[in-house]
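A quick write-up on the structure given underneath.
Every protein chain but one is kept in place in this view of the complex.
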Amino acid sequence: MKKELSLDEGKAPCDKPIDLLAELRSTPIKEHGVIDLLGIAAFFLVITPLLSTHRITDFMIFCIFAMSFDLLYGYMGRLSFGQMLYLGTGAYFCGLFIRYVSGNPLLAILAGIAFAGFLSMLLGLIIVRTTGACFALINLAFNHIGFFLVLSPLRGITRGEDGFGVSASKFGSLSLTSRPIMFGFVLLCVLLVFYVLRRLTSSPYGILIRSIKEDETRVRFLGYNTFYYKWLTFVLAGSIAGLAGSLTALNYSYVNPNAMDVHSNVGVVFACLIGGAGNLYGAIVGGVVYMIISNLLPIYIYRWEMFLGFSLIIIVFRFRTGVWGYIQRSWEYLVKRKVVPGAMKKEAI
Amino acid sequence: MIYTIFYGLTIGAILYFISIGLSLTFGTMRVINFAHTITYTIGVYILITFVNFLKWYFPLGAILAILTVIPIGYVIERFIIRRLYGESLDYTFIATFAVALIGVDAIKWIWGVRPYPISDPIGTYLMFWGLSLPVYRIIIVIIAILLFFGLNIFFKRTIVGKIVVAALEDKDGVRCLGISVDKYFSIVFVLGSALAALGGVLYAPISSVHPYMGLSVLLLSFAVVIVGGMGNLNGTFLSAFALGMVMSITARYWSQGAETMVFIVMAIVLIFRPIDI
Partner (left out) sequence: MLEIRNLDVAYGHAKVLHDVSLDIERGEMAFFIGRNGAGKTTLLKTIIGLLKPQNGSIVYQGQEISGLSPEDLYLKGLRYVAQEKKVFGNLTVQENIEIAAFASGEPMDHALDKVTRIYPKLKDFLKTKAGQLSGGQRQILLVGRALVGEPKLLLVDEPTQGLAAIVIEEIVNILSGLKDQVSAVIVEQNLAMVNRLADRLFILKEGKVAREIVDRSEISDTKELEEYL
């Protein structure tokens, strides 16, 4: 087994550790970049009156998680069945920080992100070597282990199954326990994450990880240390998941092992499938759709899980690029009369 | 301590029954079937229906449950698994997971969510060196060993078995010899589903029965298959019993950590022997 731990391995200039900030700075702001953000903000503001502020905040937090998952799955092509581990870690450390260190919500969020990121750094070193089913299952295994840890051995700190309350103090004059303020704050986070990921994925880094998804061996032959980039992406995804977790803790003022529930991974996979993997907009759309389905569907359709199952099967066998991708292509076709050959059907070979 | 080992063997046997199908499906079709344990669960519920409600004998009920599961396995293979040949991993995960979702909900719909107890059908103990061991569990282990030899004979002596072994190694080669391999793979799939049902049926009296029982077992059987090697039947046999022992021994000292220990073992194995799919 190759040991790819040395970060400075390889001699090619493209091999130097990426300075993400430099990447961010270097990619030009696309003209419609700002419009994207306004569009997203407007979207969430518009649907809020339909449900409640609290619910939509929930949706938005899930969208952040979905975007982090999509980075890993859609852009880099690695399906993980254990991202909830990082969300849960973020939630717990945010909560513990407030409980034992300081009530400052911003610092608590940073703590959540930091610990989730740190965990993903450590585990990433092992996990990122694997691929395919191995990758999915090893993440699942760690998620399971994490869930068990907070449930049982660490019960002294985490209060096990009961969980514990989280009461953040005010930040300046703003209190995050106020629903509208929380809403606004989370919305800002969504926009920030979207913006950052959008810039990153259109930067050379983004192209690189997409190339790794296509054909990793070739990228390695070009001199890139693919291990490093995979690891980096993993850490990014874990950290953003940690952000989502911290926000969850603050939003509910409560943390319990459900924050690390293995079964919840299905939701985010489903969201990216619906939205179309590898598409940040898709992640948001998929996130919202999944939230609507899982929150509202049970009210109207008693056997919603069965319905969900059938829908998943239909999507998998018919809508490869996700429902959103299908809508996008239909839009292009109808409006711009642009037909991408073979786009609507599966390829022949 | 003897009890611990004995219970470990029992769990190992059950894991073996369930994991064979998973291992074979992966080895032949390269499909990771998240719905694999749905036949396990359905088999148990059908058994309960026969035994508790219709008051039939346990062995008869067990055999009928397994037979009933066969057409279900066939349907799953025909409509879902077959379409997933050569598909990327994410899609097979999601499609098979969807099947599991539908199946679990169907079970909840028909039988409700309440757990059903079912008792040890034999209920007697064997006196052995001053220890009393439940006969029922002994039978389970014996069946597992018989199955192991039976499968070996099947794969080494029968032509169908040999075709499957050949196809596991070189599917195109078998196709180019005029043999429609997919047909045999679906036989293998149905066989695996039936064996999972067997595992469920045998385990039911000594475990709790509820609609989600398949999921907890599924993750464990993934671990068994990964540790033993996908598509490697002998490996599955050994790893099933090894992990059964791990669970049993862990449970003795740390009652809730049994399953987690299995996952730790799986993670360690994956680190040192990553599988390439």
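The letters A and B name the chains in turn, as written, and every chain counts its residues from 1.
Criterion: a contact is a pair of C-beta atoms (placed from the backbone, for glycine too) under 8 Å apart; a residue touches a chain by one contact, two chains touch by 3 or more.
Small disclaimer: the values here were computed from a predicted structure and weren't measured.
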Checklist entry - Among B:I70, B:I143 or B:I179, which residue is in touch with the absent chain? => result B:I179
Checklist entry - Any idea which of B:I18, B:I107 or B:I163 touches the chain not displayed? => result B:I163
Item to check | Touch residues of chain B, complete complex, unshown partner | outcome: 159, 162-163, 165-166, 168-170, 172-180
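Rule of thumb we're sticking to: only the chains that are shown with their structure count from here on.
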Item to check | Separation of chain A from chain B, taking each centre as the mean of its C-alpha atoms, in whole Å | outcome: 33
Checklist outcome for this item: The answer for chain A against chain B in the complex is residues 1, 73, 79, 81, 126, 129-134, 136-138, 140-142, 144-145, 148, 151-153, 263, 266, 269-270, 273, 277, 303, 305-306, 308-313, 316-317
Checklist entry - How about chain B: which of its residues touch chain A in the complex? => result 32, 80, 83, 89-91, 93-95, 97-102, 104-106, 109, 215, 219, 222-223, 226, 256-257, 259-260, 263-264, 266-267, 270-272, 274-277
